[in-house]
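The complex appears here without one of its protein chains, the remainder shown in place.
Chain lettering (A, B and C) follows the sequence in which the chains are written, and residue indices restart at 1 in each chain.
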């Protein structure tokens, strides 16, 4: 769409003299900007990833198979990670975001560790999952969302009776590696002592418009660690009565740090959105990357002109600056999409931009 | 306790020469600082108010009597205001805080107005009370707490079938007058058009750790206007499982602006605290003034060495820097105290200070 | 201008029945709101003060006379305070702001103290004035501005050889007393040890757009304590080349906390403004109170319809919501007005409002 043969862009033609000059520069660990300028200053964002969709139905057997193939004490964690074909080198699903599907047998408990990367989990199956974060045990059920922010000791387990627990992990590992700031520590005792009541942070910080009088919290992430599906779905149901919603996202709410109203972690935000019965949104695009998890229902999304049909527990992603729109396949039931993103990074660095798709009533042509 | 006859305090003895000098200064609208210095620079805060307790049982008949005595179109609002014996000149109950008990007959609706003062209401009786704030109608029930912040158009009514509605008003009128910044306007149409769904702000902002993705709110007060008793009592009940509470206040939570985690309004904060069965707190004191409303139960408070017994819907106040402690009279049920205060003023101006009462295991001797 | 005989205002006519009712309410420390409502909810701000002007020429001999009349060890400080005729009860010059003129003989040194009130000084005469704030000695010259914020140990002295030092003090004592939060302490040793280089904070924080890499400062007030006339006048001179100025204030700049860009203290702000040769501003009014000190030049201000002529070192005040405009009497030289105010209070509490005077080209008729 954009022509580089214009004033203000680099248009230098190679000559023998220049070739010699470039060689001389290279000997000094230098180069000529004009040889790469148009490439490193693109007219608009170029994503390094492609839109992707992963079928839970297809992946589930492979996830379960890992139960037989590896032991937790060898693998650390039994995770099938989802890698974008263009981002395999950095183990990312899209942008600098990692995601994977983890599984634990009843009775298993992984050892505790911490890292500079931040993590989140969205629960898929099983009733006995728990996470211990900095000495607090959190019990988890399907569609619950939990954070294990940067620097927190954390460990996961399954003490349910019968079935394996499966959940989706999301981490900023690729970003923190790219920013050359990752650290990793195994807990000296391999497991933490549980120092507070189970789910204590929910009782302290998971209340409606009330906080402990003297919170004593100065960390950069939310003191509320677990966000239950029950309260989240109820919130969307109520929100539906008071808003027309977004033309691009339907009814969409952001999980927040209840002490600041801001994103749950400095590097990753999370949202839950409801597509009402029959709803099909209009397309828009923005900087920042998003990984979606279908929490409820069936439908499809059109991403970068490509259609992806999805149903419960499928995972898909939208790369930076790709047009995208969503549609609920049901004319009677709502569909809900959980998603996590790197918008806090975009916002902190003042590089978030957004654009609506105007032609064709806002719908991409496939 | 403190002696002014020390170095660093004013100790000038009057002489005829000085008397003449003071008269000369007065002719220039001036004075000698040393004649008032010790008085205007006290060793510690001097409250202009005394501790007070108002019995709801005693006041209720007087409140109801106003229904016969005045018409709303003449009185504006039918309110029995509670005035501190030392603060009658500024119509304050304590500090610069005003409070009163308002009543409306079924079917009545007061006209809309707005002012620079901020207001709050705590509902006592009746089922049909409502408030309309900037075009949003809020339905109110006993022990609900609602704010009508500075500059908002607001109006109150009672559309319940049978009984009068009674509530407590709290305002910063004395403060805003003292700061010479009050404005008042009657709504040009006397009543507002209701522009949004009933209780819309609760559906948008009254959710657990979730906010609308793009809140579009930049005001200095909470976008959530109503805080229900149901969610508040539930919060305290849960909080009880995760904390030992404060030695001075039992289980105490602050109502917050869910978009910032801060106080609900820039001039007044509000709290709800639970005294567990049998709980008696230790005494402390702080700058800032508090007006309490007994939301549930029976007990007593010792304020400035004076005991006040209270039961449901009684109102009492704690002046700045007065020692105070609370006790629940029941050994089986909890008691709940709603309160509002001027702590946001103390905090914004960096003049909040607090001190624990050490002698006698923290209990004042009456 | 406003009529109280309208819907939405209180218009209850006294009857014997009501009189009896009011007496009954009074016995319960209560009252009827409608008897005071119109008074405590004025249509617009009512200042408790009148505009005032104090001539330095007239006051200077009285200030100097105090040198003979009282000893510092008796008076604490030799200060002629300026009191508004309507605010003598609270020792305020306007609003809740105190001001006075202090004098010290060569060789004198007052003892150190601290209080919850915040203070500032603007130097008038003499070359040996110094202030020690929390262990740092600051040397002061004419038109320098220095702060001694709430809670800091501070003491003043004059170690110049020959002449007395005179300066203007500004404090929020009336406000802090009104808010019932004042504390006072005499330094246990009467004098502080000087722990850092003279004027150290100026060398650390008084630089153009540079700060120490790790400031280690979390207090609510500016780490820079002294603002010199030299850098202030130079700033205005430069600013003049880059702005047309304000129609109401000419070239006006605010002294700031260099670590935040905000007001120098949480309760008082300060400004310096330049009226260019021949400049006469238009009138406006705002909530908040201001005390001016003529730093340079001659001119007049019209405040609330009253003209006040001023020259160097005169002091005058503008009460809340009073129309005011300023004029430089010289057609060749600039005039400079230092001022301090309670705008930080207005801003923190969200009650700052401002209005331009429209009629007569923006000029009041005297």
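The rule we apply is simple: a contact is a pair of C-beta atoms (placed from the backbone, for glycine too) under 8 Å apart; a residue touches a chain by one contact, two chains touch by 3 or more.
Only a predicted model underlies this, so the values are computations on that prediction, with no experimental measurement involved.
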| item | value |
| --- | --- |
| Interface partners of the hidden chain - shown chains only, full complex considered | A, C |
| Given A:46, A:237 or A:307, the one touching the chain that is not displayed | A:46 |
| Identified contact with the non-displayed chain, of C:163, C:260 or C:360 | C:260 |
| Contact set of subunit C toward the excluded chain (per top definition) | 196-197, 199-214, 222, 224, 227, 231-232, 234-235, 238-243, 246, 249, 252-261, 271-272 |
| Those residues of subunit A which, in the complete complex, touch the missing chain | 6-13, 17-18, 21, 24-25, 28-34, 36-37, 40-48, 52, 54, 58-59, 62, 65-66, 69-70, 73-85, 88, 90-91, 95-96, 98, 100, 111-113, 115-117, 150, 173-174, 176-187, 190, 220-221, 266-267, 287-289, 319-321, 342, 344-346, 348-353 |
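Going forward, only the chains that are shown with their structure count from here on.
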| item | value |
| --- | --- |
| Contact graph of the chains (line, ring, star, complete, other) | line |
| Most centrally placed chain, judged by C-alpha centres | B |
| Inter-centroid spacing, subunit C versus subunit B (mean Cα positions, whole Å) | 30 |
| Subunit A and subunit B: spacing of chain centres that average the CA atoms, whole Å | 44 |
| Inter-chain centre distance, subunit A versus subunit C - centres from mean C-alpha coordinates, in Å | 53 |
| Shared-contact residues (touching 2 or more other chains) in subunit A | none |
